[in-house]
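What you see is the complex with one protein chain gone and the rest in place.
By letter and in written order, the chains are A, B and C; residue numbering begins at 1 in each of them.
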Amino acid sequence: MIRAILMTHPLARGADVGVLVRCVEECFECAAACTSCADACLAEDDLQELVACIRLDLDCADVCEATGCVALRQTAGEVSVLRALVESCVIACRACAEECEKHAEHHEHCRVCAAACRGCLQACQDLLATTR
Amino acid sequence: MIRAILMTHPLARGADVGVLVRCVEECFECAAACTSCADACLAEDDLQELVACIRLDLDCADVCEATGCVALRQTAGEVSVLRALVESCVIACRACAEECEKHAEHHEHCRVCAAACRGCLQACQDLLATTR
Amino acid sequence: MIRAILMTHPLARGADVGVLVRCVEECFECAAACTSCADACLAEDDLQELVACIRLDLDCADVCEATGCVALRQTAGEVSVLRALVESCVIACRACAEECEKHAEHHEHCRVCAAACRGCLQACQDLLATTR
Partner (left out) sequence: MIRAILMTHPLARGADVGVLVRCVEECFECAAACTSCADACLAEDDLQELVACIRLDLDCADVCEATGCVALRQTAGEVSVLRALVESCVIACRACAEECEKHAEHHEHCRVCAAACRGCLQACQDLLATTR
């Protein structure tokens, strides 16, 4: 869907749309995974051990959501805004992935969420490599 | 991904997860489509004719994003909050779809966005039919 | 600030701006209060008793944020979208206030958050009474 609608944008510029589409998709998927993981943690018996995980999930969801929206826009933007935000997304995804990985053996949602964060981190780095 | 992480939730309850997953997915897809359509409209020559489309896109994106997040949460919620929000999502999606359809012949992004709104509207109605 | 910028809007229509400004302000204040209360709950010793509070805080923050944004927009909107969303905001604020009030004696942040929810609920009802 992201690809479908970006291909109809009057300013979409062939070449790097693949990397952009991937980054936007990963940002929105990661935001959803973090929102769900924070909520699943709230229902776990070892909730007290998951406080940092919930906190970083909530931060990562906010950053990924904002990054996905800004990256989706193609009209008259400032590449410096996009780059700075994507860089902050890399940092939020890494922090959240590292925390989720500590709980991945006991909680499947942390394992799935860590994978979503790692995927988003990579897609953000790929976008940074093709934008300047 | 939405399905994958919801299946790992300690409180996910088999039966109606399919309808829920579909609603959450459609909400996030519709939010992305509306964000992209608003931005694509800004780059069109007939921008002046697209003012209502941009406005309704922005509203619909906000409502769909909130609805997707609330629907995703399974822990200790209030079904009355979910139902009222999903009902407002139906109304926002219908208003946005109707406006986008007026421009669908001239702008592919409006056509794609209208389809996303119609898909989300249906998924929201299906969720309402299975929740009370 | 909300009043200041709404007064500069080319379409702002004198009469009911007071009620609108109050609703928008209360929505954004309530979203912030809920975000902070959820986070403060995560740091409390009786975290296990606060799970429903955190959940309803997160839902209420999402609904208030979306409602504030839609209410702020004055150009070419659909009053049915605004009304439905404001109605869902009333329900989210009431649910969150009732839960926070259960913990208000032990946790000041729950007391402050409940008051913010009650203020937002009232401002939303006042807006509904002047819009159709």
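Everything that follows uses one rule, which is that a residue touches a chain if its C-beta (ideal position, glycine included) is under 8 Å from a C-beta of that chain, and two chains touch if they have at least 3 such contacts.
None of the values given here were measured: they were computed from a predicted structure.
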Tell me which stretches of subunit B touch the chain missing from the display.
38-39, 42-43, 47-48, 51, 54-55, 58
Take the complete complex as the reference. Which residues in subunit A touch the chain that isn't displayed?
51-52, 55-56, 58-60, 62-63, 65-66, 69-70, 73, 75-78, 80-81, 84-85, 87-88, 91-92, 95
Against the hidden chain, subunit C presents residues 1-2, 4-6, 8-11, 24, 28-29, 32-33, 35-37, 39-40, 42-44, 65, 68-69, 72-76, 107-109, 111-113, 116
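Please note the rule applied: only the chains that are shown with their structure count from here on.
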Which one of the chains is closest to the middle, using the mean of its C-alpha atoms?
B
Subunit A and subunit C, separation of their C-alpha mean positions in angstrom:
27
Between the Cα centroids of subunit A and subunit B the separation in whole angstrom comes to 19
Set of subunit C residues in contact with two or more other chains:
51, 55, 58
